[in-house]
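Only a part of the assembly is drawn; its chains keep their places, and the rest are absent.
Labels A and B are assigned to the chains in the order they are written; within every chain, residues are numbered from 1.
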Amino acid sequence: MRENRVRSIWEAGGAVVNGWLQIPDTFAAEIMAHQGWDSLTIDMQHGPVDYQAALRMLQVVGTTDTTPFARVPWNEPGIIMKMLDAGCYGIICPMVNSRAECEAFVGACLYPPKGYRSHGPTRVTYYAGADYAANANNTVIPMAMIETRQAVENLDEILSVPGLVAIYVGPADLAQSYGQPPRMDHTDPFMVDIIERIVAGCRQHKIYAGLHTASTDYALHAIERGFQFVTIQSDSRLLASAAGAAVKAVKSGQKTGATGGSTSPY
Amino acid sequence: MRENRVRSIWEAGGAVVNGWLQIPDTFAAEIMAHQGWDSLTIDMQHGPVDYQAALRMLQVVGTTDTTPFARVPWNEPGIIMKMLDAGCYGIICPMVNSRAECEAFVGACLYPPKGYRSHGPTRVTYYAGADYAANANNTVIPMAMIETRQAVENLDEILSVPGLVAIYVGPADLAQSYGQPPRMDHTDPFMVDIIERIVAGCRQHKIYAGLHTASTDYALHAIERGFQFVTIQSDSRLLASAAGAAVKAVKSGQKTGATGGSTSPY
């Protein structure tokens, strides 16, 4: 069985550097898969990707040792199981706000008797190996999003659900649920305090904590605070920023001093 | 009829900042279309894009005032005409090495009596307006690639073909045809001299000159030398570079000092 490198990094005490795929295309996914990310998450909630595109992206990510995850659109067993069968080694589930919701989510990720996942690893077996079914429950990572005030209030109960491995903080939704603007990379004490309480809860329950960030500096800051899974922006934001900067540089007429790509001309 | 902004910029003496689309996806194209490029060229030769993907990308680029071009896979009338009908305002054609090849290319871009383009503006009319057919010959830009030693030797003849509006220098192929490594952003005198002779020929024949570059600095340098159409890398290279840099920053643990994307959280 192919290992889940995210688990290996965690067990070694490290932090996972996660990329975020919102462009529903296999070539963009292949480019991302070659940039050194420890894992890549296909965003099926806010990213414009659906199942058929995600399947093909998963097939391509599988050419490298980057571990594939997906964020599903909603806490529904149909799509969760479908993405696991398609080859995901981790599922990020939005808006897990209560113990019951977390149980439903985790159960969909695990085969009986731990959960109620249906058996049929049609495609994932080609990715993971013929012994997938026997090892899936110890490999797959259910990762519940903590991103509402209600979830924070129910944190202990959510983190107590057997089989839950990790949580993922969505900073924009979290802020919004507290009446704050939907920003990321929070530095105001109010939001920072809430996030630190989530991390503390995770430490207590031996649950790994992940965070979506908008900058590498904040990602490093998050690792320092105890997060072991950090996402930096997304393919779409990285492309927009890089392209916008290139246009601006030429239109403004200001040379950067950076040498051209003479060694990577393709 | 919707104007060809590339012609307008040229007529005003300016230089066009052109983006390059190799990711065969409409969302990536939409992102690129909002970054301020004057024009966007869909690369159907070396980019992994075929007709159906290109059509949908053209429909999306048309939501902005960025002018759409395509580089076709080869000098063949079928695909040239198909891309014009799909909405391209300019066609970049690879490997135009002789007067005959240039005539065949230009003729495919223009309606009789100037050329032999077949009439059937099925989709482009929705982009350009109902008066497209009457104005197409004055709008569409045939842009022949000068990228071989043979083309340089036949430069005068190629640039003399009636209806040719612009040429595009492919620096890697050009170098290769002279026995040099297939690089871009040439600084060695041998290649610089050849490129300057091409620009000089264009000036003499009143043909606009374009160049593919790998950096904004070289693009600015090219504009200073007389190029009026510069491409900077491609969506795929910009994405690869930006993602690679983000991973490296976090893995190396070095903070950049850049503030996070708190104002663009999506």
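In the analysis below, a residue touches a chain if its C-beta (ideal position, glycine included) is under 8 Å from a C-beta of that chain, and two chains touch if they have at least 3 such contacts.
Quantities reported herein were computed from a predicted structural model and do not represent experimental measurements.
The complete homomeric complex described by this structure file contains 6 copies, of which 2 appear in the displayed model.
Just so we're on the same page, only the chains that are shown with their structure count from here on.
Relative orientation of chain A with respect to chain B corresponds to a rotation of 180°, obtained by superposing CA atoms and rounded to a multiple of 5. Separating the centre of chain A from that of chain B, both taken as means of CA atoms, is a distance of 36 Å. Of all residues in chain B, only 17, 19, 22-25, 27-28, 31-32, 34-37, 46, 48, 171-172, 182-185, 213-220, 223, 230, 232-233, 235-244, 246-251, 253, 255-266 touch chain A in the complex they form.
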